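Missing here is one protein chain; the remaining ones are kept as they sit in the complex.
Right, chain A next:
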């Protein structure tokens, strides 16, 4: 009976596939991301970016239609693995995007590794993430690239004694270790290094403690909400030590929330919404239309690119895309012209990105030469 069923099912599928030459069929992609909970704002942005990319793809008259299944992981590792199992069980899904945090991405990656499902995270930047298996890709510069880059930048400005603080997460730890290695290799000293809990409201104790170490500059691993609170309280306490940060803090919301306290903050980025290139302006326009005129930050831009890279890989693997074929197509991605610069995947499935130096001046992110 079962054999008969399988056989008839197989026959049906062949018939269906034969029919696709005329009727456009649908390829499914999973996207796990936090849509509720403390990090929901990021997940919602990713979904918005993904929908822009998806609508464009489906309107472009490709031989097939793409569909994205969004699942809410609430930035919870347990929830993430459950979603991963769900995606793996859905035979129609050929590739997965997400998750947002390194921690959840890495927990889910264990499931994708065993099932042979390609996973592309737009933001997971922990060095160990892509080391899990050949199925993990990312579309973000890691702290192992960004840390030393920023360390050289700060040392070239004459800051020798640097204090480092970062959030207490997998990612935050990679910020501190990546940067500290860079500072030591280039002859500087890290005089203070500490972690704080994400979502801390009051940084004044930490700031006072940090200032006791008398650093020349402060290097920070935080996202815009924590960043805005931190910068404001630095200003409140009347501290003038220059603050540097990673591309994770690069968001217009940082300036909106911190106001003039954000003036003079230096950070790196690989997306500039002011770049006049037509494809970047196209994304910025679409984004503004979808979000009441707000300018996109770097994360939505990375998500937009990640979705497009994934869709391009699926298109390459078409017809009859399988998970394995999509993985191979992803690995071959070379000089993909996205809004976050040209992206190629190295042999370790790391995105090779160019970084831009940026300073907050007059309430805007302005690119600077040094």
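Keep this in mind: a contact is a pair of C-beta atoms (placed from the backbone, for glycine too) under 8 Å apart; a residue touches a chain by one contact, two chains touch by 3 or more; residues count from 1.
Here is the rule we use: contacts and distances are computed from a predicted model.
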Missing chain's UniProt protein name, "Sulfate transport system ATP-binding protein", "Branched-chain amino acid ABC transporter permease", "Tetratricopeptide repeat protein" or "Formylmethanofuran dehydrogenase subunit C"? "Branched-chain amino acid ABC transporter permease"
Answer key for A:206, A:290, A:312 or A:331 versus the chain not shown reads A:206
So one chain is hidden, and I want to know which residue out of A:197, A:285 or A:320 touches that hidden chain in the complete assembly. A:197
Note that chain A touches the chain not displayed via residues 36-38, 40-41, 44, 168, 194-197, 199-202, 204-206, 208-209, 212, 225, 228-229, 232, 236-238, 253, 256-257, 259
